[in-house]
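Heads up, one of the protein chains got dropped from this complex, but the rest are sitting where they should.
In this document, chain identifiers A, B and C correspond to the written order of the chains, with residue numbering beginning at 1 in each.
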Amino acid sequence: MTIVTQFQIQYYQFLNQLGQTTQDLPPFAQDASNLIHLYRTMVLIRTFDTKAVNLQRTGKLGTYASTLGQEAITVGIGSALDTHDVFCPYYRDYGTQLLRGVKMSEILAYWGGDERGNNFSSAMAKEDFSFCVPIASQCLHAAGIAVAMKLRHQHRATLVTMGDGATSEGEFYEAINLAGAWQLPIVFVVNNNQWAISVPRKAQTSASTIAQKAIAGGFEGEQVDGNDIIAVRDRVEKALIKARSGKGPTLIEAVTYRLCDHTTADDANRYRDKEELKKAWECDPIVRLKLYLMNNNFWSNSAEEELLGECSKQVEAAVHDYISTPTPPLEDMFDFHYANMPANLIAQKQMALTEGSD
Amino acid sequence: MTIVTQFQIQYYQFLNQLGQTTQDLPPFAQDASNLIHLYRTMVLIRTFDTKAVNLQRTGKLGTYASTLGQEAITVGIGSALDTHDVFCPYYRDYGTQLLRGVKMSEILAYWGGDERGNNFSSAMAKEDFSFCVPIASQCLHAAGIAVAMKLRHQHRATLVTMGDGATSEGEFYEAINLAGAWQLPIVFVVNNNQWAISVPRKAQTSASTIAQKAIAGGFEGEQVDGNDIIAVRDRVEKALIKARSGKGPTLIEAVTYRLCDHTTADDANRYRDKEELKKAWECDPIVRLKLYLMNNNFWSNSAEEELLGECSKQVEAAVHDYISTPTPPLEDMFDFHYANMPANLIAQKQMALTEGSD
Amino acid sequence: MAEITLVEAINQALAYELAHDKEVVVLGEDVGANGGVFRATEGLLTRFGPERVLDTPLAEAMIAGMAIGMAAQGLKPVAEFQFDGFMYPGFNQIINHAARLRNRTRGRLTCPLVYRAPYGGGIHAPEHHSEGNEAFFAHIPGLRVVMPSSPARAYGLLLAAIREPDPVVFLEPKRIYRLVKQSVPDNGVALPLDKCFVLREGQDITLITWGAMTHETMNVAKNLDAQGISAEVIDVATLKPLDMDTILNSVEKTGRCVIIHEAPYSGGLGGEISAQIAEHSLLSLQAPIKRVTGYDVTMPYFQLEKSYIPNESRILAAVNSVMEFA
Partner (left out) sequence: MAEITLVEAINQALAYELAHDKEVVVLGEDVGANGGVFRATEGLLTRFGPERVLDTPLAEAMIAGMAIGMAAQGLKPVAEFQFDGFMYPGFNQIINHAARLRNRTRGRLTCPLVYRAPYGGGIHAPEHHSEGNEAFFAHIPGLRVVMPSSPARAYGLLLAAIREPDPVVFLEPKRIYRLVKQSVPDNGVALPLDKCFVLREGQDITLITWGAMTHETMNVAKNLDAQGISAEVIDVATLKPLDMDTILNSVEKTGRCVIIHEAPYSGGLGGEISAQIAEHSLLSLQAPIKRVTGYDVTMPYFQLEKSYIPNESRILAAVNSVMEFA
């Protein structure tokens, strides 16, 4: 019996849940204005999120997946990504999208049942994928994008997000294995929010960390405190730099908690302990950063008040855009399937337009 | 930064390639008659294998996948399995099948294009699956069998085999993850013969061992010297005992080499270095055990000669059975799809019988 | 007796079989404590425990594949895919293994399982939650494919599917999960597989459909009475194998036919049925058969889904054009 190989998984945190530093902050975080920017974005996202849930409750939006409690991950990623990187999101990544210039009204259109929401007007997001619904399948698109970057010798990276549940899907592992085998410029970020609808993280896998799943692909996985935006941003940034410089993939497990229902179609009370939820609120990533900023006099109650007002305004404007956008025309259903629309589809479209008009 | 978890992968060997013991032999191997039985089975398999390749070359068999060089794995597994265990093989596992009572003529029928080869007459193999062609998909059947065993609180285990290439497939990982999550009574044995057709092990994954892929599922993986049948048998047996007693799954990577072409349809000279092959022959598992047996006077040249004669006879008898079996009747194509054959299929069958007769 | 919805009838059938056949096991994503995203498995975990009702990790090939292993061991797994659009990762297991296990082993191993999935559009759901995908499964030898269209048929057909010794893909039209209530005695009586249901007899035209579209079709048929057109309505129910006897008898009687389904036109099951009618009863046809179906496009996001799914006016227009043909 010989030991042929060994591994270890590390965990990163800078701010604990009281907003105290647990180690020296990385350079970017030593500039308070950077942290304030992150803070403002998280608050904006939460404002947006609250509003979106509300729109759904009042029948003005379809099923919506809230990102409550997970803002540090999605904003942290967005702030670490470079303009030329490509982002493959799953459906809770509003923070990243916002920082890539995707409009809130586009996100609302998406959940409002309108494909035009995926036609991002932002130049920065023009190569980004839209939300991926079939769990984990985006991992392979991201790998393919990274393959293209590698074949073209570009100094860019692809970042793909997914939930903890997604790590049970075969396509997740296939992407992990490929990323390792080909040393692709890719970063996998798992939003481990402890639940996949009603299935708790523990029931999903007996791996003690999600991070260790990277070992199957022969590359590094690590855990970060997903409620500490400094840790998220720092580790994601380092992984992106590594990827861009040809040093291969990284899997980052961001440990957090889904403070919301799975979606507006879900009722977490059916399966989730109220005590657990209550404790999880103590780790609220927004509160945490705010405590740090307040304790260090980088933030004030009046600044907060002003910010909330601004966020409301921005969100209301987006909602207005969304609500006042007319339903897409019928022909949109046909016009985007093919660059060269086949004759029989042209005929069907004509038929639909005729039938639709009676 | 904190280390949250650690892993190591171990490697097991008892006999080195000169047939010398590298550590004390396990109890079963201290009884020479056990080893002689293993040896005889390996030689029988090789005789069978050589003959089968020959039958294909002379047009009497379809494409055939040789198991040359991998006999220690397939025979080792077969000798470790218990009657009540269930075996889910991939297509090189003649040794295991033989020890489960599957007839050589059935194996030939399978490769000869006749489903009846999968209708094993052996009682021991009656719940075993037949060869699985879609790579890695058998892993999930095995997991399902293990689920049934667990739900029924049986003291049994499932063993599933696959190649190194198979460990890139999503279905492999899904089975690994499920096995861990549900602590299933299952043993995964990977025949790492260094090649998946023309793709070398290194190109398949950058994991330094296949064994470490179990870490993704949160359970133990280990390497054994796949050319050392004592190590294979010992580790597989221990993993089966663990599984049967409710202690969960194990992944065993058996490291060997594919001394043959991928199948008779393949020509490995197109992609494989002759030197590499030559070196690999030095690890021949049959020679290794023979050296040990000879060095310890458990085996002799005359015993060898006698054995070869017996093996030939057995194989020839099986070939005779196979060759003299008439083609299945046309209706066999229809009769086994449904317990309750639908009316339209009955009609098609009648039509086929009529059409077939002109 | 209380009246129940289609999804409650599914639940009732599952509970009945769990109670009466100890080999039946329900599995899938969120089928346990959550009772399934549509509540089809509500209460089953509490009543039958975690060894009969299994919440699985999130992986559909795994669900499809493990069910095969379980079935080969003599269990009768009833596996849920959470939505139609998430059946595809399981396609490999369904076509290459579930459908073939019996044939491959000449009957030595069998695969008595049910793959359930909510089917089709119309509930304002996100992308991939509204697929019309029965034609894929109905082309696979070795499978049965069933779609109920009422609470009573959901109950009776699901019982039959679970009891069938071979794999059944059971597609549940989610648009009508809660549309109507019906009293459905919980008597364990199955309905026959491989048979159409004639929902309404008529003389002038045969309307062939299945699943949720039976509702619009029945409405049209009723309205046709006022026009003096007597329409027969057939709910195909078992989509593989097709009960062509019932269909041909009807069309030979009426001489006219419209087929209605939600899935895309090209390669939809309507084509198969239409072709078989024309091949077997050509001389009975007094007019070309028409198909009213989804268009050859991906189900649009929900703002346009109503324009995609056949509606009563499209069905009526087709009926009128077939009736007017001379």
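We adopt the following convention: contacts are C-beta pairs under 8 Å (C-beta built on N, C-alpha and C of every residue); 3 or more make two chains touch, one makes a residue touch a chain.
Note that the structure is predicted; figures quoted are calculated from it, not measured.
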Partner chains on view for the chain not depicted: A, B, C
Candidate in contact with the missing chain, chosen from B:T5, B:N54, B:S122 or B:Q348: B:Q348
Hidden-chain contact residue, picked from the options A:D49, A:E71, A:D85 or A:E171: A:E171
Selected residue (touches chain absent from view) among C:V26, C:A40, C:A61 or C:A125: C:A61
Residue of B:Q23, B:T83 or B:S198 in touch with the missing chain, whole complex considered: B:S198
Interface with the undisplayed chain - residues on chain C: 61, 85, 88-89, 91-92, 95-96, 99-100, 103-104, 127-128, 135-136, 138-139, 141-142, 240-242, 263-264, 266-272, 274-276, 278-280, 282, 285, 287-291, 295-298
Those residues of chain B which, in the complete complex, touch the missing chain: 62-63, 110-115, 133-135, 165-166, 168-171, 196-199, 203-205, 265-266, 270-271, 327-328, 330, 332-334, 337, 344-345, 348-349, 352, 355-356, 358
Contacts of chain A with the absent chain, listed as residue ranges: 86, 88, 115-116, 118-120, 126-127, 129-130, 134, 137, 139-149, 151, 158, 170-171, 174-175, 177-178, 181, 332, 336-340, 342-345
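Going forward, only the chains that are shown with their structure count from here on.
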Centroid spacing, where centroids are CA-atom means, of chain B and chain C in whole angstrom: 40
Gap in Å, rounded to a whole number, between the CA centres of chain B and chain A: 43
Interface hub residues of chain B, defined as touching at least two other chains: 170-171, 174, 177-178, 181
Two or more partner chains touched - positions in chain C: 57, 59, 61-62, 89
